[in-house]
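With one protein chain removed, the remaining protein chains of the complex are shown where they sit.
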Amino acid sequence: MEPLVKLRGIVKRFPGVVANDRVDFKLRRGEVHALLGENGAGKTTLMNILYGLYQPNEGEIYVKGRKVRLRSPRDAIDLGIGMVHQNFRLIEPHTVLENIILGLREPGIRIDFERHAERIRLLAEKYGWRIDPWMRVWQLSAGEKQQVELLKILYRGADILILDEPTSVLTPHETRMLFKALRRMAGEGKGVIFITHKLGEVMEISDRVTVMRRGRVVVTKSTKETSPEELAYYMVGRSATLDFGGVEFAPGEVVAEVIDLEALSDKGVPALRKVSLAVRSGEILGIAGVSGNGQVELAEVIVGLRKATGGKVIISGIDATNKSTREIIELGVAYIPPESVRWGIIPEMRVVDNLFLKAYRYPPYSSKLILNWGRMFEKAEELVKEYEIVTPSVHAKARSLSGGNLQRLVLARELSGLIGEGIPKLIVAAYPTKGLDVRATNFVHKTLLRYRRLGAGILFISEDLDEIMMLSDRIAVMFEGRITGLLERGKADKEKLGLLMSETAPS
Amino acid sequence: MRSARISRRRFLGVAKEAAIGGVVAAGLAGAVAGYLGGASSVAPETKTVTETVTRKAEAKPLKVGYVYVGPVGDYGWSYGHDRGRKWADERFGLPIESFYLEKVPEAEVGGAIETLIGKGADLIITTSFGYMDQTAEYAEKYPDKYFVHISGYRSGAAGNAPQNMSAAFAEFYQLYYLNGLAAGAVTESGVVGYVAAFPIPEVVRHINAFVLGANYAYKKRTGKNIKAHVEWIFNWVAPDKARSAAIALIEEKNCDVLAFTEDTPSVLQVAEEYQKKEKKVWSFSHYSDMREYGPKAHLTGQIANWGPIYLDFYRMVSTKSWISVDIWGRIGDYIPYRWRKPVEESTAGQPEGVVYLAPLNQAIPEEWRAEIKRRYEEMKELLFEPFSVEGNLGEPIRDQSGEVRISGSERADHQMLWSMDWLVEYVEEPLPKVKEPLRQAFPLPFLYFPRLGRCSGLGATR
Partner (left out) sequence: MPTKIETRLGTIRIERRLTYSRLASAATTLTAFLLSLLVVAVILRVIGLDPARAFAVIGEVFLVPRLLSESVKQSIPICLSALGLAIAFKMNYWNIGAEGQIYMGMIAATGVVLLHAYYNLFHESMLLPLMTIASFILGGAWCLITGILKAKLNVNEILTTLMLNYVAILLVDYLVHGPWRDPKGYGFPLSIEFPDQAKLQFLFGSPACTGLLVAVVAAALVFCVLDYTRLGFEIKVVGQSLRVARYAGMNVSKIILLGSFLSGGLAGVGGLSIVSGIIGRLRPGASPGYGYTAIIVASLAGLNPWLVVAASIFFGGLLTAGGALQASMNIPRAATQMIQAIIFLFILVGEFLKRYRIVFERGGRT
């Protein structure tokens, strides 16, 4: 049978890197094809080429048997290719309907909105979605927005669907709904390309899987004929074993406590509603939950970046409620911010600058006024070695580092005890592995476990239930600004957590 | 909100392309228009400006450098000086090479002087008040060069600059008085207006002279005192502000004769527009003959010819007979015979000397034209002084507070004219100046200086 898409010998070069190196790829009708690889393996670049966003330096693209040139997404859309990006491209103040028909080519000068609305409703129902075309997009949940993106594509009659890490914003329930819909689309003879770096999802949804590493295709296999272990091996080039054995749970005294904490979100609505928690030294307290249920606000209030409107934060026995960030840093609190590449790194400054973003103001790295660059460079070299940060030099700009290396840099800055004596007392880690590849994730996990052993109290926020269950000594679940449950290690399973994470949970 | 039907233009992608196309097209059109506009406005300035009149090839020509504050094409101040430069070059009779720098900001005059000296200039003439201090500074730096500064008060003669620096100015207050006579002779409303640049003594004495003249003629005609209104525009060159000030004076204050101190013909043009609408409004020439801008509305005016002054300095430098002077060119200066002529032979209205009266409009009644000519001739020999009891119909001259400023046989002298800070009683608006309450609003003691006695002898000493 004629493949829907055939890519042959695709080469795409960016300054200093070859993002795609002679890539061959085929998408058949009626299949869900997973495109698996670490961050920076070239998956997204390849799909951007197929979607007309990038032009390849070499290689040929065949769509439905015909050789084509894709100069812009418009060309791709005309050929029936649609893409759902990681961050949605929707106009929030507009309605679902307006978003879907925006850019539609149709003769005539009037738009029959009612007719379109009806057709969109029918289309949505076919895939088991309940979407009101007249809703404003900002009123929708992340999962629903994704459905709108898919509807936008399907409404144009696309039969080649590209989804870039579609599950990263979804709850487990929404993920299941998405998978059901994708199956159905495949059943209609459409081809679905599913970009991911999560092995579990590959096994669950895909018919075939293509693994990419460093811009090249390593293997394309039928999913049935492979295993997660094998795929992990292809992804990282060696067998990645996730071994956390031999960690005793021996918690010490409470290092941080929040009591009836309340705070507002950026939009001024309550984000925390009387949250009470305590972190003890030598323990990892996991915070599970779907993003946007108050986890980040909780972290920010603790580290002094957000004002508490009620309740208390006590760190090492000292009332730290609404103290300045600097005072809290001096109490021994380390903070790994969410999306640390954006919010914890300055790309345009050097590695050394980023390493000393906090410690620059303390001796021995500076006196009252003057910076001691000699000391800083010395220490930076050490840290680069210790944390295996891959960088040309400590003088290099941070933007030249990959995501994984930037996260190592953040860990080095936060955890290596540059400020004060010894290790931090409390580590607040918000989504520290989000978007990282297997090896970098592994490094973060190991590092957190090491500090747990050293006696730090760790508040570990993540959406990835596997990760939470693997690392945490206790797991608190947050939903709508409340702690809906607190489970001991070993007593938590995915089903229980999933219930607590959604409104159906009996709290 | 459900709006079922709506123009598809709002949503379809076509609109995006159209918008981009439109922006690109507009940008191109703008660029082309800008290019053409720029080209046409630059064009008149590209003509050759240096004139070399070589009569005796073997002699080393006298080199003179001018610094202008504005563009030579402004039809005002700098234009007048450039005309004077050409006038003097033509009549000098010996090899002469003159060159100028236009639009020189006041802070950059040092570089301009250095450049001119680099070009070998023997005589440097700087033509804006703001150039004064630096002209003095460079006069000190280059004692073998000669410097003339226009409109300032520093010169070797005045004792506050080196001896190789002279000061010169073409003074108009006598002519403003004659303009005032013409205004008083034609006004029907009995209200005259003045569009004034800055409240400095030069402008203040011109306003006073104009208003005194207008009062003289109007009171003699009707027995009533004239009323005068002043609009300050705080600018030497501001055609837009001059225009709106002139219109305000006509429409709101009922003025029908407008004098002005602004370097463009804007006020005259406004008067001409009213004349075309059959409303009799009059105005004047300022610095150069502006008749073409208001053939109907042009009553008379004050015109300067800087040429004779420049020629005088050329001759002093070339014959090595330089003495520092502080020239104050008035009616009768720089003409071969300054003897008063009978009215019927008067030269009023013709080019003459350094300042002269613009041609008189026939709309001025015959007897007043004769009166203006009589006064013009008298002033050649300083037989008549506007700032005197005689110039005010035998009345003492009072300021706005009623204080008598000139009475009996007094005449204004140089000191009074050059530091005049009061307006005559016929002017309605007070002189904008710092009042005591405003000073008190600034609590800092050093913002005003009651103890002037301790001033350490800086600035002018005369």
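Which chain is which? They are A and B, in the order written, and residues in each are numbered from 1.
We take it that a residue touches a chain if its C-beta (ideal position, glycine included) is under 8 Å from a C-beta of that chain, and two chains touch if they have at least 3 such contacts.
Just so you know, these numbers come straight off a predicted model, no measurement behind them.
K.L.:
What are the shown chains that the left-out chain touches?
P.N.:
Contacts of the omitted chain with visible chains: A, B.
K.L.:
Per the definition of touch given earlier, which of A:191, A:251, A:311 or A:344 contacts the omitted chain?
P.N.:
A:344
K.L.:
Please identify, in ascending order, the residues of chain A that touch the omitted chain?
P.N.:
So the residues of chain A touching the unseen chain are 14-16, 55, 69, 71-72, 74-75, 78, 303-305, 324-326, 328-329, 335, 337, 343-346, 348-349, 353, 357-358, 360-361, 366, 369-371, 373, 399-400.
K.L.:
For chain B, which residues lie in contact with the unshown chain of the complex?
P.N.:
For chain B, the residues touching the absent chain are 17, 20, 41-42, 45-46, 48-50, 65, 71, 99-108, 110-112, 114-119, 129-130, 133-134, 137, 153, 198-201, 204, 418-421, 433-434, 438-439, 442, 446-449, 451-452, 454-456, 458-461.
By our rule, only the chains that are shown with their structure count from here on.
K.L.:
Quick one: report the Å distance separating chain A from chain B, using the average Cα coordinate of each chain.
P.N.:
Each chain reduced to its C-alpha mean, chain A and chain B end up 73 Å apart.
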